[in-house]
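Just one protein chain is left out here, and the rest sit where they should.
This part shows chain A:
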């Protein structure tokens, strides 16, 4: 019984074919393959052409697994083939395993597809990273190139405004100054976005006078609002502390961005800024800010994308900017452990509401006064300054600023090679060193100056740099450079830094 059943099922899956040395079919049993006695097996399917190569051998056994055999008008078969060679009496055994191999094919399909997809994802990721790095480097280099001309343009228009100009000329110059400021802001924004994307934007943590910062902002924006016929109000809640620890520059940037937007989009009514104290926990002060305007408002469908990069809301009125401001604001607020939202109604106005956290500061009254009195001393004698700069417009700009104070003797050189001989010949009290001197890095030049004599170990060196990344500044300081002025800088910043180091 068992043998009978075994034969029945076994036979259906196997086909035995007897062929001679040329491959001509002599005998066969079950019809898995459509073989005909007297015909060459090679003519049934090209797989059997292999026999031409193997049949001359005798008493050998060859096994071929998973052979896909396609025939016209027939479901494809997947078989294992065994060939046993004898003298003019060769046996071909076909085992039909189509079902088994079809199941295996499905598994292989899933596995291979998932491997290939993950490889493609890795490649796409690498490609995106490369593109990102290229873009960030491009932005950094490009802004680097723009810094010298903007510095010169800023400084000369500042100098020009105090010269003898008629009203029309003054008006034109004010437009130039405002364009310079805008240009500078655009570059800073683009650089900020590129720093954010490459993870290089790091917030500093220093004690600062929050109320004073807010009052300064009030003075500026009250003036700008009144020029547009708008009213401006700053409300500071009772519990808001005077001193906190955090990044005052970035807080100012957040508020300036929101207030500039409010000014741009409001033609009548008011702009209000409210600051209140949420809570103080675990030595962290959480503050609540609101910037409210009565401007044109934002349509609901635009509210979601307003914090995305390069988003500008069409209002029909002319506005400035490239649409990076709010993306930067959102990032900075999130870095201060806060969040921002906006409530707005068309033609009624918008309110930007955000919370940020600062470290609580335990400054005492005396320390506060000391900080407030920490003004720069006036210089009482004349100092020798060596300016190492290859850009003629920057040379001229600095010369004008320093000469206007009457406090300095200035020696200018533009060639890196001349620096050391110059220092040997005469006493220098402070060195202004550009980072664009051909063939010389500011760091290397500074190291050579430091090794010159005991005296020059302490001479203040201020680098005038076109590179403003934190890493660059760190590197400079590590090389014994006292201060870094990132171009474009203005008259005030230059004098402040010089005076600080000559103190």
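As a working rule, contacts are C-beta pairs under 8 Å (C-beta built on N, C-alpha and C of every residue); 3 or more make two chains touch, one makes a residue touch a chain; residues count from 1.
In the analysis below, contacts and distances are computed from a predicted model.
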Unshown chain, UniProt name, "GTP-binding protein", "L-lactate dehydrogenase complex protein LldF", "Decaprenylphosphoryl-beta-D-ribose oxidase" or "TIGR03943 family protein"? "GTP-binding protein"
Looking at A:14, A:47 or A:383, which makes contact with the chain not pictured? A:47
Considering the whole complex, which of A:22, A:36 or A:120 touches the chain not shown? A:120
Thinking of the whole complex, not just what is shown, which of A:58, A:88, A:105 or A:205 touches the missing chain? A:105
Missing-chain contacts on chain A, rising order, are 45-47, 49-50, 52-54, 62-68, 70, 78, 101, 104-105, 108-109, 112-113, 115-116, 119-120, 123
